[in-house]
Every structure is written in C-alpha cells, then in structure tokens.
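Take a look at the following structure, please.
The complex appears here minus one protein chain, its other protein chains still in place.
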Amino acid sequence: MSSTLVRVGLVGVTGYTGMELARLLAVHPSFRLAAVTSRQEAGQTLAEVYPFLQGFAVGDLVVSLPDADALADACDLIFLAVPHGAAMSIAAELLARGRKVVDLSADFRLRDTAVYEKWYGREHSLADALAEAVYGLPELYADRIAAASLVANPGCYPTAAILGLYPALARKLIDPDDIVIDAKSGVSGAGRGPVLGSLFCEVQDSFRAYSLGSHRHTPEMEQELSAIAGRPLVVSFNAHLLPVNRGILATIYTKPKDPGLSPAAAREAYASAYADHPFVRMLPAGRLPEIRSTRGTMFCDIALVADARSGRLIIVSVIDNLCRGASGQAIANANLMCGLPLAAGLGQAALVP
Amino acid sequence: MSSTLVRVGLVGVTGYTGMELARLLAVHPSFRLAAVTSRQEAGQTLAEVYPFLQGFAVGDLVVSLPDADALADACDLIFLAVPHGAAMSIAAELLARGRKVVDLSADFRLRDTAVYEKWYGREHSLADALAEAVYGLPELYADRIAAASLVANPGCYPTAAILGLYPALARKLIDPDDIVIDAKSGVSGAGRGPVLGSLFCEVQDSFRAYSLGSHRHTPEMEQELSAIAGRPLVVSFNAHLLPVNRGILATIYTKPKDPGLSPAAAREAYASAYADHPFVRMLPAGRLPEIRSTRGTMFCDIALVADARSGRLIIVSVIDNLCRGASGQAIANANLMCGLPLAAGLGQAALVP
Amino acid sequence: MSSTLVRVGLVGVTGYTGMELARLLAVHPSFRLAAVTSRQEAGQTLAEVYPFLQGFAVGDLVVSLPDADALADACDLIFLAVPHGAAMSIAAELLARGRKVVDLSADFRLRDTAVYEKWYGREHSLADALAEAVYGLPELYADRIAAASLVANPGCYPTAAILGLYPALARKLIDPDDIVIDAKSGVSGAGRGPVLGSLFCEVQDSFRAYSLGSHRHTPEMEQELSAIAGRPLVVSFNAHLLPVNRGILATIYTKPKDPGLSPAAAREAYASAYADHPFVRMLPAGRLPEIRSTRGTMFCDIALVADARSGRLIIVSVIDNLCRGASGQAIANANLMCGLPLAAGLGQAALVP
Partner (left out) sequence: MSSTLVRVGLVGVTGYTGMELARLLAVHPSFRLAAVTSRQEAGQTLAEVYPFLQGFAVGDLVVSLPDADALADACDLIFLAVPHGAAMSIAAELLARGRKVVDLSADFRLRDTAVYEKWYGREHSLADALAEAVYGLPELYADRIAAASLVANPGCYPTAAILGLYPALARKLIDPDDIVIDAKSGVSGAGRGPVLGSLFCEVQDSFRAYSLGSHRHTPEMEQELSAIAGRPLVVSFNAHLLPVNRGILATIYTKPKDPGLSPAAAREAYASAYADHPFVRMLPAGRLPEIRSTRGTMFCDIALVADARSGRLIIVSVIDNLCRGASGQAIANANLMCGLPLAAGLGQAALVP
C-alpha cells in the first residue's frame, strides 16, 4: 500500500487541529487530501481559509459540507477534527461504509461509557464502535493501531503524561498512588473558537492556572496509566495556560518505591523502554527539555531528576500539543493503519527559534 | 518623619531590580532619590540610562561611582541592588556610618552562615550584621522591620511560596513533610545580564524547567517555612522560565492532615490570617489567579483548591517578581523603617492588559 | 473644584477603554467613580469583572444597566466607552440633563457629518451637539476643553500622528501634500470583542498590515492636520498590528520644504512648540523611541531624523494607545473640564520592563 497514494479526508478544518492536519498533509509523501469539510467554511478553497497554504496542491481544494457518502466515496481514511459529541455519529457512518477513521476528539478514548458520561456530560451512544476503537499512542499500541479501523487519537495532556510515566510505572519504580502532574500548555490547546479568554490581550505577558483537579483529560490519563501500572490509580492533574502558540511541558512529581533508586537506574529504565521509539528522546543527564525543541514535530523530550533531598523522582515531559498531541499523532496512526512507516511525513526538525 | 522627605540612595541601578526601584521612587510621595550609583553607568543621567524616566525629577540625577562616605552623607536609607557577595561589604560600611539599609541580595537572608556558604559557594564574613538583619516580609515581621537598621529583602520565589503556605502551616492544616512547589517565573527574574539564555529568541514562544530541586531560593524558603511550622522541614522546590516580563505563579501541592478538611475551613484560615494584610488578596472560591492581575503591584493573589479526588490541597500564589518579589517590597520595608505607611508609593492598580 | 471629589460615571466597562478607565479611576485623587454601566456585565461588581481591581474601592461598585436619569443623578461627568453610533444618543441624553461628557467613540470627532457618514456608514443625527463638541487633544485645545460640556476624545492613531506632525506643519517646515504615516499598534486597539483575528494564536509571533489607505482614523487626522496647516491636505495613513498589548509607534515620512533644513532647526521647532507640554517628550538627538517607555502613561515620545540622503524628515511618534490614545487622555480632558490639573491621576512612570 505504501507505493500508492492513500486518499484521505478531513472533517472539520476550522480549528487548530484541522489547520495542523492541513499543514502536515500538504507535504505528506503518501497521503493525498481528497476531501475537506466544514460547515463554516464550505465553498472556499483551503488557501482562502489558510493563506499559508497558497502554492500547495491542497490549497486549491474546495471545502465542502460534511456528507458521509461523499467522504466514503472520495477517501480511504478520514480524520475527524470536530468537537466531541459531533465525532461520534460521523465516525459510525464512515465505519459503516467501510472506511478507516482517526478521531481526534475524546469520543472513543474512554473505554467505560459511564466515565465518559460523567466527565463529558453527554450520553455515549456507540458502545459497539467504542469496543473496537484502539487508543492511538504508537509507543504503546503500534500493532493494534496497525490493525484498527477506528483509532481514538489521544489528548494532548495525556500524551505528555503517559509517555512521561510509562517506564516508571511499567517497571514499578514509583508509587502509583502519589503522582502529581503539573502541566503547562500553549494557547492553541484551547481551540480556535473566538472566546474572550483566548484573546491576545487576555493571555500575552501573563500566565494562569485552570481546571485544577478537574480537567477532562484526567480520566483518560488514569485509564491508560492504570493499565500500565496493572491496577487502578488516581493522579493529581493540573493545567496552566502559557502565552505560547504551541507546546506542553509537564512536570511530574513522583516518589520512588526504593528510596535508594539511583539516577542512572531510572535513566536506564527509560532508555530501554524507549530504545525502539525514536520519537521519544531521553535527554542526557543534566539537561532539561524546552518546548521549542519539539515545535512542529512528533518528539517527546523527557528528562529525569532524582531529587534526593525531597525524596522525589521528577519527570519532565515535553511535546508540541498540536503536532504530537493531536494532528501529527493522528497522521502517525494513519501511517500505521495504512502500512506506511510510522514517521512518513513527520520527519522535520523543530522550528527553532 | 512622614511629613518630611526621606533621602534615599540606590546602589546598583543597572539591573532590573535597580530599574524597578527607580520607577517606583520616581513618584514616591516621601522618598527623594538623592544618590544613584553604578560602576557601569557612572556619569550618565538616569534618563540616559532609562529613557522612560525622562521628564521625572529622578531622570536628571547623575549616576555616580559607589562610595560609602558620599552615600552616607547624602542619604538616610540606602537600597542595595547589587549581586550577592557585593552587597555584604557595602552594607557593613553603610551600617557603620549609621545609615539604614535594605539589601535586595541574598547576603542577609540566611541566618545560618553554613547554609549560605553551602548554597552560595562563598564565605559569609559578616555574622554580626547578619544577627541584626530582619527578614523583610511585612506580613510576618512588620514590627521587627520597623525597628531594624538592616533588612534582608526576601527573594522573589520565597515571597510567593511563604505567603502561599503561611496560614496552612501556621495552623497545622497540612503535612509539613510533603510539599511540592512548582513555580514559574518571568524572565526579569533572571537578571539583566546579557547572557545567551535570556535572549528574546531563546525564550519567546517557549518554556522550560530549570534548577529542579537545586535552586538557591530553596534554603530561604525552608528557613522561613520551618520557623512557621515550628520544626525543620524540607520542600521540593522547582523553577520554570515563562516567556513573560514579570510575574511568578507558584502551584503548591500539599496534603491536608485531616483528609476531611473542607474548602470553606481552609479558606477561612487564610482569610483570617490575612485579614489585616491588604496586599494579600484571597480570591473568591472558583477563581484562580493570573499573573497580570499583580503586574507592577505589591499584591499577592492566592487561591485554594481542595481536590478531594487526589487528597490534596492545592495553593496557587501569584506575585510580580520585580515589584512584590524585589523592589516594591524593598520600598514597603523602607516605608516601615521610616515610619511611613506600608503602602506609601505602592498603591497603583495592576497594568492590565 | 479641585478640593472636592467629582462624581464620575463610566458607560461601557466591558472593552479595553472601559477597563483602562477603571484602572486609572481606581486611584485618581479627585474623581470618585459613582456609576458604571454595561448591558453585558450588569449585576456583577467591578472586581468580579476585573479581578485586578479586587482590594480597591471601585472594585465593590456594582455594574448597572445604562440609564440616563440614574447616571445624571449620580454623576457630574460621564465617560462614554461604547461603540460609535451608540455613544451619540447617550451623549445627547446626558447633555440635556446638564452633565459633562467625554466621549471616547468617534461620534463627535468629525465636524463634517458628511465625512462621518461616508467613513462610518451611518447617519449622524446630532449636528447640534457636534457643533459644541471640542476635539480633546490638550496640547492643541486645552482652553476650549476646559470650557466644554462635550469633549470628543481623539482616536489613538490620530493622537500619535497629530502630535508627531503638529510643529512641522504649523511652522511650515514640510510639504503638506507628501506625508506618509506608517503606524503600528498593539492588539488592544482592536478592542475586546471575541473575534478570530484577535485570538492569541492568530497574532502572537506574527505581524501584519491592515486597512492600508482606508482606515477610519484617516479623516480625523486629515481634519486636524488641515486645520494646523491652514489648508486641506490628504495623508497616506496605513496601519499594522503588533503582537503587543499596548502601544503605537508611527513612523512618519515627510519632505522638508527647505532641502537644507538642519536637524537642529527641526528639533528646535519641536522643542519650542512643546515647551509647555510636559506629556510630550522630545528625545535627544540620536535616540529613537520605543513603545515600552510610554506603557501605561500619557507620554508621547517623539524623535526626528533628518535623512539628507533621501531628502526626508522622518518623525517617529510613540504613545500608549490605551492610555494616551484613549482612556488616559479622556481623564486629562475631564481634569481640564473640572478645573483640575491636567496631569491629576496621570503621573506614573511607565511600567518597564
């Protein structure tokens, strides 16, 4: 399949995840963007919606109204970049027509519909599709993703948190009952809706906490981290809004089970867990990651600090929330689902500065 | 004393704390800036060094070389805005000449010279002066500050952390052995030295952690928090660099001693502890602070979140690192030392947006 | 009048000009904010709308629905910070009730209703009030402002442009038919309405031109500059959007009438024109202004560059668009209208950095 072009569709191009998908698909070597939909922008070309796409073939594509038959006709695989709730029914229609789907919303991430209903405040009507859905974190589930028809693309914060904690939990290095995740995200994570709190003058040169202890990404993290730990766990997850376009930095506070855990042993556990996963970069001892080193890329940069004074193992995990935390990861999942190399179209170096 | 002008001096005007002192002194109702020194800028007027001061009387002041006799002659009270190490000897000279000193460096903050020597890597030669120095946090030590000749102005991170934790520790609401302080600071906290890491293009649109578990402000916090708690404690203090000019937001993770601690009870403890301290603003339930609300002011904005799921009391404490965390606090201390109202010259509303 | 408090009202507190008026009035020595209205925020206290006002007396004021009788009852002078069109009728009602009005909208700036109707696309129904209105630029019209009941507060771009050009045009130094104004403004100038183009991620780390040759502030500049020049003139005025909160920098390209005009002569003309106007700061030769030096203040910083190579006199004029370009200037005008010193409540140094 990798030698021919795969026809892909994009439902919901107006938001930042849709914009980022368009950016990445504009130069993907094996995906050809064949259909783009948006109720809001229908009738315009992609280059009219996003002037930075002028001069690319995708820029000439005309945005259409969403229609399951037309999408199924034109595309082999469809990315859903619409709000949770809306994704659910479109996904069902496309799956019923035999198409592959990567859903960037939260609709198929939580395996327990009761948890979904509690945190998202709406009914989940598609337990069947949910049963088939694979959680699209390639480092953990590459084989299952490759065989899936429906991939639930992880949330941005969960991607940073799970990759940061996976080796420590899987190898039982830390106490699963004492985890604090202090996460900071760029403004694109808040979406492209024109709301007061996302205005430049409300964010620039400032910083604030939000959703402390109550962010919707919490149950998603707990589901995956519990699976890794082999038993249920609860985390203290807390979000902050950075005055940057892109990027998440999560500072994760944990307590080693063995107070004598050496920095070298911790580092070795991570190095071996991620040995075959080039998108995860373990930083050399003494280095701490920064958001910009992942800008526009799939990298997750991780550093470990063993703080003997306070008896803690601190894990710092950094990603680009739009690329690794959403659209880039969606393309990586689509790559796997189509038999392409994981990194196809995702090989750029970060844009620094 | 409040009806006449107090002549004040400023040693070290080149850095951001010196700049902020100049900004505040330019319009202070009772302090008249009588001498400004800097080896680097000597010979220029303040308005040449800082064009934003053109048009103010202080702008016409000529920067001179530091000289203890001249300073003691011209000034009743002197602010030291020079690096640690340098402050120590100047302070001694001025105290010997009967002048009052507010030192913005770390030289007189740590009561135990062994701790100073360990964290700052240099000998402390002034144990006598140190014994007299008062730690300049007005909410805790106003009376002693009013009587002091030498005030050690607190560090920016300690100011945010101590004010955030004071009621909870003083009233024994939390476990003193399980405190994580995740702090984020604007770039002015790194000083005005022209170093690569402070360049615009190295910081803008990015974010990074630094000095995890090893920041020099840690022993200062532990000293004061231990005094409040009534016994020695260790904190996990961790710093991050925000792409903003000013501001610190500290997210403080604690565990209530009583798992059933109600949000209302926690809030009430803080409200009563700070009832007579108008610079500390307890936010209404459901509100979280943001850095900009303190921009250019002495306010410390605090919110409490009782997270029952994870069994934590989360405290968010916000200040302006340059004003409350350095120069504004220095002026508040000088106000007290001169019998002026605490808030003299410090009454502005935050510059928002 | 200056010894007693003047009761003032604020109609329209939701936008950035309303926010800035609230910030300045919170600490004004002679104005007491007695009524604040907003359809959108009615029922909340000012501190709920603007948390940075917690702790100030104005923060406890409850926002009410706009009502002319109530406003006239409670206030001696009212600031109108509502969109053009809306201001017109409220102003008439308040003037009819004998109250003084400072209107921050464009409704009373253009003396020719036909020009207003052409550029603003709506009828002007209050030719009578318009005839009484005084254009509120204190450097030009202080005496008339002091006697006025209705002041039309200037637009932000016109304030920067007119102050930049006034001495050169008044003294016939430049060709009035060859003026290019290349102006750059911070995002607060675009208002606080939640629109896509003002979102953080649409503005941050970017820059763009807008309304080239067609900005609504053009006729206002031309009206005032023509009056200064003594004959009609047309300017090329062009706007750009800076990723900053506040500030306008206008680079103004002119051609000296006398090709041999010396830099010193040009500078002298400006110095004498502004000798009695402390809010205008002429920078020393060789210095160029920066936006931050005016942040939060009434200053207009001006530099002149005589470029012999290209035969041009370049004028750089900088203000804070929210303070000098809107709300601070409104307060200066109100000061004059109430017999207070021009600078009452407006004496702060710029917040730098």
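Observations on the structure shown:
To keep things simple, chains are lettered A, B and C as they appear, and every chain counts its residues starting from 1.
Criterion: a residue touches a chain if its C-beta (ideal position, glycine included) is under 8 Å from a C-beta of that chain, and two chains touch if they have at least 3 such contacts.
Here the structure is a predicted model, which means the values were calculated and not measured.
The chain that is not drawn here is touched, among residues A:64, A:105, A:153 or A:204, by A:204.
For the options C:32, C:171 or C:240, the residue in contact with the chain missing from this view is C:240. The chain that is not drawn here is touched, among residues B:7, B:171 or B:192, by B:192.
In the full complex, chain C touches the omitted chain through residues 180, 182, 184, 201-202, 204-210, 212-213, 234-236, 238, 240, 242-247, 249, 251, 253, 288-292, 295, 303, 305, 307, 309-310, 312, 314, 316, 353.
The omitted chain makes contact with chain A at the following residues, 16, 19, 23, 26-27, 48, 50-56, 188, 204-205, 245-246, 278, 281, 283, 287, 289-290, 292-296, 299, 301, 322, 347-353. For chain B, the residues touching the chain absent from view are 16, 186-188, 192, 194-196, 198-205, 243-245.
In the analysis below, only the chains that are shown with their structure count from here on.
Chain B and chain C touch with mostly matching residues; of the residue numbers seen at this interface, over half occur in both copies.
Centre-to-centre, using mean CA coordinates, chain A is 39 Å away from chain B. If you average the CA atoms of chain A and of chain C, the two centres end up 45 Å from each other.
For chain A, the set of residues that touch two or more other chains comprises 201-202, 204-205, 243-245.
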